[in-house]
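Only one protein chain is missing; all other protein chains are in place.
Labels run A and B following the written order; every chain starts at residue 1.
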Amino acid sequence: MLYKKKFPLVIFLIPGLILIFLFLYWPFIENIKNSFYDITNFVKMPGKEWTFIGVENYKKLLTDSKLRIAFANSIKMMGLAVVFQVGIALGLAIFVSWLRRGENFFRTIYFFPIVISATAIGLIFKLFYNYSGGMLNQFLEVIGKDPVNWLAPGRAFTMIAIPIIWSYVGFYFVILLTGLNAIPEELYEAAKVDGCSKVKQVLYVTLPMMRGVFCTCIILAVTGALKVFDLPWVIAPKGAPQGRTHFLGTLMYEQTFTIGNVDYGSAIGFVIVIFGLLVSLAVNELLKPDANL
Amino acid sequence: MKSSGDAKEHKRFSIRKTVTYLILALWAVTTIFPFVWVINNSFKPSAEVVNTSFSLPKKFILTNYVNAFGKQDILESYKNSLVISGTVMIAVMFLATMMAFAMTRYRFRGKAIVNAIILSSLMIPAFSTIVPVFKKMAQFGLLNLPVSVILPQVAGNLSFATVVMMGFLRGIPLEMEEAAYMEGADVFKVFTRIIMPLSRPSMATVAIFCFLWSYNDLFTQLIMIRRRSGFPISVLLNEISSRYGTDYGLMASSVTLIIVPVLIIYAFLQKYIIKGLTAGALKG
Partner (left out) sequence: MKKKAKWLALFLTIVLALSFVACSSKNGSKSDNSRNTGVTPADKKNPVTLTTVSMFGGTDPNAPNYQAIISQFMKDYSYITIEDDSQVSDQDWKTRIAADFAVGNEPDVIQYFIDANASDVLAADKFVTIDEIRAEYPDYAKDTLDSALKAAANPDGIERAVPTTGYWEGLYCNKDLFKKYGLELPTTWDNLLQAIATFKENNIIPIAVSLNNVPHYWVEALILSAAGSEGYTQVPETVPQDWCTGLAMIKTLRDMEAFPKDTDTIDNDFAGELFKSKRAAMKLDGSWFLSSIPDKQNTVITAVPVMPGGKAKEGEIIGGISSGFYITKKAWEDPDKRDAAVKFVMANTNKEGVTKYWNGSGQAAVSADPIKDMTPLAISGFEYSNKASVTLLPIDSRISQEAYNTLIAGIVDISTGAKTPEDLLKEVLDINAKQ
């Protein structure tokens, strides 16, 4: 009833949409255009023309073995993000919400990895993993074991996935906890009166009430995994070792900035957006966050 | 009978409690550790960081901090950062709540499209938008001004914030708004008197993230702001540490200097993310 008149929509939506269009879509359309040209310089110099090469870059995408690795890694990362980032965060958030004391303490502490910039966290983990004199190998030396090349091709992906997952748990934790706290206490009281155990309260009160927030987290986890860049780039730049840890984000950066193949980088950027959109629409379709409207 | 049952119950509770605390504490250790590591190493020379980064400094030195401060006006940079990230935070908070409100409360033609627009802008990487934006900013003579960082950052964070706010707003039951409507309130009243107060904790959550991302987003800041007098703190410290190469001690002290104000802001916003606020709003 209240929301029958559509006029206010303009006021609520338009300012934000204008900003998004001006600073994201318009430049991104430029980026899509770039992917059809052969770009020699990063910036178009006055008086220079670029040659049109059509879909050549997209053809290259289909055969690029690096892209295949990056794609596989990004998809793997999506799965890991949903299961571990959101999963661990949900567990921690529920535990913390049970507490009578110390909630503030944990909320502050769990937030730390987010406060420290990804570059700094990357640096820390780099020093953990170093073959000569890294923390893990210092530790192995103390217990009398041979040093391990932690970033060897076989285990590099896992070693890089760990800090990525770890550093974002706090992020989902805060979001989920905020959502948990928005659930009216009365519902739990009612459930308690009906004789529900803690576990049952989680299943029948918490999770259904959290549907919207939960869906948000999954979408953010999926898209975030797709955009992963800083941490892998600092710990093992350019997909080191041997291109095994390339993600779509790092591959795009390498192509654009390190190699200077701007047009190919643009094509990868386009793929990232399209793929991410498809996945998040699928998530929306599966979880139907608007079901209770 | 009854009393033994109670005891059992009690025992089970305390076991569960202990386990809960244990798990929480374990995770806490992993999150505190890097923090302590950074602060600890900020008092060491670089070689010591590389070789024995996990022991206490042999001798507390303040050289790293002296180098980081140097002759730079670090306070000026804090101010620049606060201006940029504070504006981004507030602008995003309000715009996102408005958009999320529209997206969760209204049914309209093209809603699916708007939704897709918001979702796909989540994925647009900053690397692919920065050059055109940079050119436009230069064209309008806005380079080096805070606004050249603020606008792209607001746009960049807006979709994330809207998605999060949508999630929260979906959880607010419609009844209250309907009731207000029955009493003669219009949409704007409903928004300012019911939605905003109710979603304050979520807005605070979104705000802190936006602040952080704006604050730590070296990439945009580095490209848009070239004049030293306009450097935000992360750009300043990046420049300082590039001057000293891979001086890990200096990096650690830079990170410490970057973190401190954020913790202060977080502590302030924390108050808004407290349990029971929703209940309070319902009554008042």
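To be clear about the criterion, a residue touches a chain if its C-beta (ideal position, glycine included) is under 8 Å from a C-beta of that chain, and two chains touch if they have at least 3 such contacts.
Model, not experiment: these values are computed from the prediction.
Taking the full assembly into account, the omitted chain touches A, B.
The chain not shown here is touched by just one of A:R107, A:R211 or A:K238, and that residue is A:K238. When the full complex is taken into account, the listed residue touching the unshown chain is B:V50, out of B:V50, B:A68, B:L169 or B:V187. The omitted chain makes contact with just one of the residues B:N144, B:S159, B:T205 or B:S253: B:N144.
Contact with the omitted chain, checked across B:I90, B:I194 or B:L263, is made by B:I90. In the full complex, chain A contacts the hidden chain through residues 38, 40-48, 129-132, 149, 151, 153, 156, 235-238, 240-243, 254, 257-261.
For chain B, the list of residues touching the undisplayed chain reads 50, 79-80, 82-84, 86-87, 90, 131, 134-135, 138-139, 143-147, 150, 197, 200, 222-223, 226-230, 239, 242-246, 272, 280-281, 284.
Going forward, only the chains that are shown with their structure count from here on.
In the complex of the two chains, the chain B residues touching chain A come out as 16, 20-21, 23-24, 27-28, 30-32, 34-35, 37-38, 49-54, 95-96, 98-99, 101-108, 114-125, 127-133, 135, 151-152, 154-156, 158-160, 162-164, 166-172, 177-178, 180-181, 187-188, 190-191, 201-202, 205, 208-209, 212, 216, 218, 234, 248, 251, 255, 258-259, 262-263, 266-267, 270, 273-279, 282.
Across the interface of their complex, chain B is touched by residues 1-3, 5-6, 8-9, 11-13, 15-17, 19-20, 22-28, 30-31, 42-43, 88, 91-92, 95-99, 102-104, 106-121, 123-124, 127, 130, 133, 135, 138, 166, 169-171, 174-175, 177-179, 181-185, 198, 209-217, 219-220, 223, 226-227, 229, 249, 252-253, 256-257, 265-266, 269, 272-274, 276-277, 280-281, 284, 289-290, 292-293 of chain A.
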